Every structure is written in C-alpha cells, then in structure tokens.
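Step one of this worksheet: look at the structure below.
A single protein chain has been omitted from the complex, and every remaining protein chain is retained in its original position.
For reference, chains read A and B in written order, and residue numbers begin at 1 within each chain.
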Amino acid sequence: MVDFWFFIEVLVGGLLSGTMYSLVALGFVLIYKASSVFNFAQGAMVFFAVLSFVGFMELGLPFWAALPVAVGVMVLVGMATERFVLRPLVSQSEDTLLMATIGLAFVIEGVAQLAWGVDVRRLDLGIRDEPINWVMDTTGMLISQLDITAAVVAGVMVVALALLFSYTKVGRGLRAVADDHAAALSIGIPLKHIWMLVWATAGIVALVAGMLWGARSGVQFALVWVALKALPVLIIGGFTSVPGVIIAGLIVGAVEKVAEVYIGPFFGGGIEGWAPYMLAVFFLLIRPEGLFGEKIIRRV
Amino acid sequence: MFYREAGQFRTSYAQDSQIFPLRQDRIGMVILLIAAVMLPFVANAYWLSAILIPWLVLSLVALGQNILMGYAGQLSLGSAGFMAVGAFACYNLILRIEGIPFVVAVALSGVCAALVGIVFGLPSLRIRGLYLAVATLASQFFIVWALDKFPWFKNYDPAGVITAQPIIMFGHNFASPREKYWVVLAIVVVLTLLAKNMARGSVGRGWMAVRDMDVAAEVMGLSLLRTKLQAFAISSFYCGVGGALFAFAYLQTVEPSAFAIDLSFRILFMVIIGGLGTIMGSFLGAGFILLMPIFLNIFFHSVFGKSVDATITSALEQVIFGVIIIVFLIFEPLGFARLWQLTKERLRLWPFSH
Partner (left out) sequence: MTIAVQSSILQSAQRAFAFGPPILALDSISLRFGGVQALTNISFNVLEHEIRAIIGPNGAGKSSMLNVINGIYTPQEGSVTFRGERLSEMTPTHAAHLGIARTFQNIALFRGMSVLDNIMAGRNLRMHATFLEVALQLPRARREESENRAVVEEIIEFLEIEHIRKVPVSRLPYGLQKRVELGRALAAEPTVLLLDEPMAGMNIEEKQDMCRFILDVNDHYGTTVVLIEHDMGVVMDISDRVVVLDYGKKIGDGTPDEVRSNQDVIDAYLGVAH
C-alpha cells in the first residue's frame, strides 16, 4: 500500500512539474501561432523576465510595481526582436530563422548577465515549497504547495489563452496574422498592434513561468537549459496547439519523474536529463505532427 | 593585377575540377602549408598549446558539423556528443590494445563515432529541421550521460575523469607541444583534403541535392537513406577524430561534461559564422570563436588598463556571438567564407573595380 501511494506521489509530482514545462512551452506556441517562427530564445526570455523582475525589486521597487515594469521590459525585447531579427529575415527559410533565434537566445542571455550579474537570486512568492499538511496526513504523500499553485496558475493561463484565441476578435486576428501576413494586412488587421499584443502576452507568460521556476529553484542561469525541456513538450503536443501543450507537458513531466525514480537508481540517476528527448524522438517517428498539431502536407 | 586568371588555360575536365584551379591559389596554399609546418620554430609553447592546437582540432569538428549541416542540410545539435565518443573510444582503445599506434586508435575512434552517428541519425529519415535538431539533442544528452554513468568507460577512475595517454607512434613519444602540433596538423590537413574531395565530387553533390530538394533527389535515383546516413556517419567520424585529438593533444584530463551541450552550441556558431557549406568556413569560424575571448581581454586591458571579470567577458562574448550570427544571417548568410570569396573576386579585378 505504501508503494502505491508513493507511486501516486511521484506521478503527481511529475504532473505538477509538467505543468511548469507547459507554461514555458506556452510562450513558444504563442509566438509560433502568431508568426510561424519558432523562437528558440524563449527560454532566455523566461530567464531575462524573471531576472529583471527580481532585479527591479532589488533596486527598490515593490512587488506589484516591479511586475508591470518587467512585463514592459519584455514587450520591448519582443518588439526589438520583431523589428531587428524577424522582419529582416521574413522571407528566409525556417532553418535560417531558427538559427537566428538561437543567436538571439545567446544575445539575451548575455545581456541578462551583463545587466543583472550572475549571482543566483532567491525569489520569495509567499508560497512555500513545502508539503500540504492535510494531504500528507491522510495519504502519506508529499505534494508541494508551490507545485499545486503553479499547476493552478498554468491551468488558468492556458484556459484563458485558449479562449482568447478561439472566441475573441483579437484572437481571430492573431490567427489570421499567423496564417498570412499580407492577407491579414489587406483586410485591415493592425499588424503592429497584434505584434505588440502577442509579445506582451508571451512576455507575461514568460514572466509567470520564470517566477514559478525561480521560486522553486532560485533564479539562475540553469533556467535557460530547463527551457530546452519545453522542446519535447512542443513536439509531443504539436507546435500550434494550446491544449496540446498542457497534455504534453503533463506527459513529459510524469514520464520524466517516474523514469527517474524507478529506473534512475539502477544507473545512478540523471535519466530525466535525456528521457524527455528520447520520448520526443519516439513520438516524431510515429506521429510527427504531435498529438494535437496540424498535419504538414508538402506539395510537389 | 597579380591575382588573375589571364593566361591560365584548363584543357581538360580533370584540370577544371581541381581544388585550386588558379595558379596563384596553388602557390598560396603551398606557402601556407610550409608556414604551418615551420610555425613551431617561431611560436612559443603557449601559442601552440592554447591556441593553434585547439584551433586545428575544433576546425576539424566544425568541418564535421559543416558536412552534416552545411552540405547535407541536416540540423544537428549533437556534435559535442560525437566528440565525446571519439575521445573516450580512443582512450579505451589505447588502454586495452597493447601497442596500438596512435593514428590507428584515432581512426578507429572515428569509426566508433561514425557508428553511433548512424544510429542517432536514423530519425533523419522521417523528420527534418527543428524536429531533427531536437532528436540530435537527445543524442547529445544521452551520450554524455552514458559516458558518465557507466564507469567502465573511464576505467573506473575514482575522480570520474580520464587522463589521456602519451601519443606514441613508431616508437616515438610525441610529448612536446611542438610534436603534438605536428601530429594534429598532419591529421587535420589530410582529413581536410579528403573532405574537400568529397564535397566537390559526387558525394557532395548528393548531399547538397538532399539538402536543397529531397523529392527531386529521389526522383533522380538518389537513395535518401544512404545519403543521409552517410552524411551522419562521415560527419560523426570527423567529430570523433576531433574529439580524440581534443582529449589527447589539448585537454589531457577529460571528463564527459567537457563535451556538454554548450560545446555543441559553440561548434554550431563556428559553422554559421564561418560559412555553412564551405570547408574554409569551418577554419574561419573556429578561429573567430577561439580568438574572440583573447581579443576581448586584450581590448579591455588596453582600454581600461586592468583585467575584467571573467563573467563579464564571457557574457559579452555571448552577446557578440549572438549579434554576429543575426547580422550575418541577415546580410551574408554564407558567413566569413563568402566574405573571403568576395575579397578574392575583388582581388582578381584589382586595381580595376569591374
């Protein structure tokens, strides 16, 4: 009986950390849906967002003032990216754009460290990374308050964004822009405003994701590599699907934790470093467009 | 007016397909090679060990990456992983096979890396672009993890590192930086020549066909399976040899984490900045990435008069590399190699402008 509850604990822990991956992946999906560009720099942006937030607080700004300032910074970063990286390369191949965003990732990481230094910072959100007492008492499972909060926040954001995309005028505009810029312009969709909105949203998502991750493990450079984990999530879920990102995040988180806990000890641990990627490869071979993505047909 | 083609006629197809059709280029290359061989007599040990040897070695790895990414168009983020295979294979071969000549061990390590490369290259038959990049990430993380977790690879070393054995060939121990440099130079020159031949011949055409339009390539009878796997194999071979040289001629003490993902990204940058799909680009890119930290240091020294914190220089490096990649991708996607080519074209007409 103890084993069963332990398994559930591990599973739930994995699912919850999976929602955190989903949150990071959500930023990718947003940018991709709006511009058909895969923004490899999203992880760097998560890092920069939360680092700026913490940095502004250190400079004296209170919590609730630092938030919008950090979001403002992310919007600026987004606009600069669109203006100086994406727009000049608008007609280039996907691979070229991908490489450009890899370069962008390094620029943002470098700037983040130049601006705010390399010290690890603690982020206190008032929610402690401690087990919920009544759960622990009844079932013996250790489930962190922080993890649950993160899951709830992620869930709320995803639902909100899904609704935004499907049911509002703005959301439709976003989808139109993603499909065909010129056509969208020609029917009067204000491209600049749409871009700003997309980057602001992606920036907010990045900030929230960064704050939750930072509260859990400290605001440090390693966050950038964590963001790489969002890639398997995107592949399994499909690049264009918001619900897909949630499901895939859950899968990746769960598989990663379970593999680490049950198989890891045979090898001395570290399975979670590569298991999600192997899982993604497996998915790619049987279902390349992901669980919820759109099938890609190439015309000859 | 010195660098021109006038008066040089090529009277056979064989002549036209030479690597250096212009006499000036041939002479230039010979001079370069002689200079390279003579270098240890003028350069000090620091330059040899800390700059020239890593430059040659990383150029070789960048060459491998270029074969896969530049010529065959397969996006890969796993080059450091294949380097690791080469390094550890070489160590184990020399350890377990009595009296094996260094060059043979290096060649066999390359083959090991090639085999691993074929296995991890199999997904390329079904996926491409970003998806393939993620699959290569899988290989990168898995390989480094496996080398770390199975102590056999490190011969059960308690510190978790391997210490490269001496380079012994024909009964001679190539111990000094000078001798190591010559060994590396010889290997790199030979492999570069082979790569150049392949790139210019039917093999390279096959790769570029698959890169540019794989459906049309298939229609012409090219086997996508063979071509892609061949690219992975040859590319991994080069990375593996590079990895072995990296360990034996440069680092000496090596742990698996020396071949972590950030090294793969550095190699990627070398190839992009140097010029995708060119041989020369690998050398130019590697040189640029290696020398930038040194230039930054010198710059700060002379401008600010004191040494700057290493974290600041490394952060600045990152920004500079990233900016250069973006700038190059926008204005000159073929990198330094193309700039060099344009300069040569200018020289051909100099002092006229067109």
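Keep in mind that, in the parts below, a residue touches a chain if its C-beta (ideal position, glycine included) is under 8 Å from a C-beta of that chain, and two chains touch if they have at least 3 such contacts.
Note that the coordinates shown come from a computational prediction; the quantities given were computed from them, not determined experimentally.
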_Chain not shown: contacting residue from B:S12, B:N44 or B:S302_ = B:S12
*Among B:G99, B:P158, B:G171 or B:G221, which residue is in contact with the omitted chain in the full complex?*
B:G221
_Contact residue for the chain not shown (choose from B:A45, B:L194 or B:A310)_ = B:L194
*Touching the missing chain, which residues of subunit B?*
12-14, 16-17, 194-195, 197-198, 201-203, 205-206, 208-209, 211-213, 215-223, 230, 234, 277
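Everything that follows uses one rule, which is that only the chains that are shown with their structure count from here on.
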*Could you give the separation in Å between the centres of subunit A and subunit B, each centre being the mean of its C-alpha atoms?*
33
_Quick check: in the complex, which residue numbers of subunit B touch subunit A?_
73, 75, 123, 126-127, 129-131, 133-135, 137-138, 141-142, 145, 148-150, 215, 261, 265, 268-269, 272, 311-312, 315-326, 329-330, 333
_Show me the residue ranges of subunit A that touch subunit B in the complex, using the header's touch definition._
38, 84-85, 88-89, 92, 94-96, 98-100, 102-111, 113-114, 117-118, 225, 228, 231-232, 235, 267-271, 273-274, 277-278, 280-281, 284-285, 288, 298, 300
